[in-house]
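As you look at this complex, bear in mind that one protein chain is not there, while each of the others sits in place.
Think of it as A, B and C in the order they're written, each chain with its own count starting at 1.
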Amino acid sequence: MDPIITATFLVSAPDQRGLVARLSGFFYELGLNILDASNHTDVHAEAGPRFFMRLVVDLGGLAAPEAARKLGGSAGRKALEASFELCAQLLGASWSVGYSDVLPRMALLVTKDPTCLYDLVLRQRSGELRCEIPVVISNHAALEPVAESFRIPFVALPVTPETKREQERQVVAELRRHHVDLVVLARYMQILSDELLREAPTVINIHHGFLPAFQGAKPYHQAHARGVKLIGATAHYATKDLDQGPIIEQDVARVSHEMGPDDLVRVGRDVERVVLARAVRAHLERRVIVEGRRTMVL
Amino acid sequence: MDPIITATFLVSAPDQRGLVARLSGFFYELGLNILDASNHTDVHAEAGPRFFMRLVVDLGGLAAPEAARKLGGSAGRKALEASFELCAQLLGASWSVGYSDVLPRMALLVTKDPTCLYDLVLRQRSGELRCEIPVVISNHAALEPVAESFRIPFVALPVTPETKREQERQVVAELRRHHVDLVVLARYMQILSDELLREAPTVINIHHGFLPAFQGAKPYHQAHARGVKLIGATAHYATKDLDQGPIIEQDVARVSHEMGPDDLVRVGRDVERVVLARAVRAHLERRVIVEGRRTMVL
Amino acid sequence: MDPIITATFLVSAPDQRGLVARLSGFFYELGLNILDASNHTDVHAEAGPRFFMRLVVDLGGLAAPEAARKLGGSAGRKALEASFELCAQLLGASWSVGYSDVLPRMALLVTKDPTCLYDLVLRQRSGELRCEIPVVISNHAALEPVAESFRIPFVALPVTPETKREQERQVVAELRRHHVDLVVLARYMQILSDELLREAPTVINIHHGFLPAFQGAKPYHQAHARGVKLIGATAHYATKDLDQGPIIEQDVARVSHEMGPDDLVRVGRDVERVVLARAVRAHLERRVIVEGRRTMVL
Partner (left out) sequence: MDPIITATFLVSAPDQRGLVARLSGFFYELGLNILDASNHTDVHAEAGPRFFMRLVVDLGGLAAPEAARKLGGSAGRKALEASFELCAQLLGASWSVGYSDVLPRMALLVTKDPTCLYDLVLRQRSGELRCEIPVVISNHAALEPVAESFRIPFVALPVTPETKREQERQVVAELRRHHVDLVVLARYMQILSDELLREAPTVINIHHGFLPAFQGAKPYHQAHARGVKLIGATAHYATKDLDQGPIIEQDVARVSHEMGPDDLVRVGRDVERVVLARAVRAHLERRVIVEGRRTMVL
C-alpha cells in the first residue's frame, strides 16, 4: 500500500548538549527527511542523565546523487549504517535500526490456551501487527488445528522435567531455522531456562498481576480470597529473573465480589490478551528502548 | 430534603433455602415496604456457601397500628430490632442496621497533606457523603487553618516514638468524646498500634499500590526504577496486619516513562483521593459487608 | 459440567408493597431455592415507579412430591410457568423465563470484517457465551472460510437496492429454519428494514460513538477532524429508530492527535468488539430488561 520505505533508528546516549540537533542534522545533511522524531531524557537514570531518541526517516532521499557522494560512494543501507555508527561513536551512543520493507519474524510459543494465539494471528492478518509469523511452537499438540487453519507451520515439542534441556535445544534450533527475530510467549506454560534466554532472540512474556501482588500457584484464587477489585496484566521482556524483566505495557480490569475464581480467570485472560497485543505492537514499531530495568516507549 | 426515613439492614448467614423469602417476608408482614434489596451468595467461602443481603426499608409503615400490634405493642426501632433479632437467630445470621436520620460521625486523621482532607470535607458539604465530621485529629499543626475554614474542631496531638502510646490514648479519648463511628486515615502518616485498633471504631485506610507490588520505603521511587506503566491505590479496613485488611475499593491511573518520581507521587495522590472517597461513600451507605479477608460491596 | 439446572425469571411490574416478598415467597412455597436475586425500582419512570427483578432458581426442588402437589399435579416447567403467570397477573407484572439446559440459538450477521465474528465464536467455544451458533448469514462471501473453520453453516445472501426486500425475506426464512432466538449484527453493513425487525427475533447491534457525537458517513474521519481524545462504542437493541434503541453497554478508548483516521478505525474496532461481546453476554445471561428506551442490566 505505502510506497514510502522508512528506516527507524533507536538511539540511547549519555545526555549532552546538542543531541537532537546533531542526530537530526546527520539525516538532514544526507537529504533524508525525518518523518517522525521523539526523544526523552531520563534525568533519574543511575549513571547520570540519559538521552533516548526514535527517528523515522524517509529512505527516498538515498536516490539522490548527493546521498551517495556524502556516504562515500554508495548510497546503500550498509553505507548509511556505517556512517551513522561514526556519528554514534562521537556521542557515546548505542543504537539499532529497522527497515519498513523488512518484516520482523515472530515465533509464537503456546501450550493449550488458544486465546492469545488467535488474537495475535488475527491482528497480524488485519495489518495491525506488521510482522511475519513463520512458526508456532508448542509443548503440546492441542493447538495444531488452529495454526493449520491459518496455514502457519506448527511444531510440537513435548517436554518432561527429564527432557527439558533437550527440548529447549530443539526450540532454539527451530527459532534459528525460521530466522526468528522475536519470540512471544502466548501463554506458554513453561519456564524458560537461562540457557534458552541466552540463545534465543528477544522474548516477550505476559504475566498476570494484582494489587496487592500475589505470588506462587493459583494467583487468581488468592486474589479472590483477598477480594481484590481489580485484575491486571503485565507484558515484559523475559530475563533470567523470572517475571522481573523490563515492563512494556500494563493494564487492569474491574471485578466484583460476585465473581468466582473462574470469572477472575476469564477476565484476566481478556486483559492479558489486550496487554500482550499492545506490547508486541510497540516492539514491532520499534518504539521500545530498554535501559536497565526500565523501558521507554517512545 | 427527603422526608422518607429508611432503615438499612445488612445480613450475613450460612446459605439455606428460602433466605430471600424469609427476610423480605419479615418486613412484608410488618407492612414495611422494601425500597431496595440486593443479595449475593458466596459459594467459594471457606466454611461453606454464605449468603449476604442488604435491605433498605421505608419506616413509614411503622405508623400503621398493625405494626405496633405485630411488634408486641410498640412500633419503635428498639422493638423492630428485637423482632428482627429473633428472625436472625433462626437463620444463624449476623446483622446490623442504620437509620437514614441518624448520620454517622466520621473523624479524619491527617498529618500535613491537605488533599484528602479537602476532598472528603467538600464531598460531605455537597451532600455526597452523608455523615457528620465532628473532629479532625492530627499529629501536626499544619492543617489547622483548613479545618478552621470549614469550622471543624481541630485537635493537634504531636507524637514521638516515646510518646506514641500516650498520644494514641489521647486519640481514642477524642474519638469517644466526639462519639465517632468511623475513623478515616486521610494520609495520616503514622502506623496505628494494635491497641488503638482494638479501642477505636471502624478504621478505613488508603494505601498506594502497584503492579508489581513494591514494599518498604519510597515505593514511588521503586516503581519509577522498574518503569511501571500504572499506579494504583487501595482503600481497605485497617486491621492489625498492616495494609492487609479487607479491600473496599481499588483503582489505577496510567503513567509513562516521561514522568519522574515526583510526577508519580502527584498522580498517585489523585488516585488515592478518588479511591478513598468511593470507599468512604460505600461504607456510609452501608453497602459493605466484611467476611473474613474479603468485602462484599452490595 | 454443572449438574444444577436453573430457571432465570425476569419480572417487571408497577412498584407496590411486598413485591420482593411475594415473588420470592412464590418459589419458597414450591420448595425451589433462589440461587441469585437482584431487583431495582426505577422511581423516575414516566408512568410511575416501576419494579424490576431477576431471580435464578434451582429447579432441583421440582423433584420433591410437594412441588407436584402445589402445582396441581404436574411438577413440570409448563405447570410452573402457568402458576407463575397467575402470581404475575395479581401484580400486573410482565415476565419471561429461560432454562439453563436450553441454550439460546444465536445467528451472526456479517459482511466482510472478521473481527467480531472471530471474537464471538471464540468466546462461545471457550464457554464464556452460553449459546449455540447455528448459522452465520452474510451479504457477502468473504467470511465463508472463517465460518467453515469452525464448522458453522454459512449462508451468503447478496443484496442490491432492488433485491433488498427479497433478500430480507430470505434472511428471515433462514432465521426461522434455524430456530434463532437472537440475531447479532457483527458488523453487518446493511440497514435493516422495519419489516425485518418486526419479523426477526431480538436483534443486537454495535454502533460507534463519540464525544461529541458525529453523524452521517465517515464518522471516524469527522472525529479525527475535530480532534477527539476518546473513541467509543454502544451496543443496543435494534429498533426502527436507527441507532436509537435501548443501550445495553458502552465503553471508550483513548486516542491522540498522533493517530490518523485509519488508527481511529482500528482502535474503534477493538472497542466495538469488546462492547458487543459484553452486551451479548449480558443478554444471554438474561440480565437485561428493557423498559421503554432504557435497559436495566441486573
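Quick note on the criterion: contacts are C-beta pairs under 8 Å (C-beta built on N, C-alpha and C of every residue); 3 or more make two chains touch, one makes a residue touch a chain.
Only a predicted model underlies this, so the values are computations on that prediction, with no experimental measurement involved.
One chain is not displayed; in the complete assembly it touches the shown chains A, B, C.
Touch with the chain that is not drawn comes from one residue among C:Arg54, C:Arg123, C:His178 or C:His224, which is C:His224. Interface with the hidden chain, as seen from subunit A, comprises residues 17-22, 24-25, 27-28, 31, 33-41. Taking the whole complex into account, subunit C touches the unshown chain at residues 40, 42-44, 209-213, 224-230, 232, 234, 243, 246-252, 256-258, 260-261, 293-297. Subunit B meets the missing chain through residues 114-115, 118, 122, 126, 128, 149, 266, 270, 274.
Following the convention adopted for this analysis, only the chains that are shown with their structure count from here on.
When chain centres are taken as C-alpha averages, the shortest distance to the whole-protein C-alpha average belongs to C. Distance between subunit A and subunit C, defined via averaged C-alpha coordinates, is recorded as 38 Å. Separation between the centroids of subunit B and subunit C, computed from CA atoms only, is 36 Å.
Across the assembly, subunit C contributes no residue in contact with two or more other chains.
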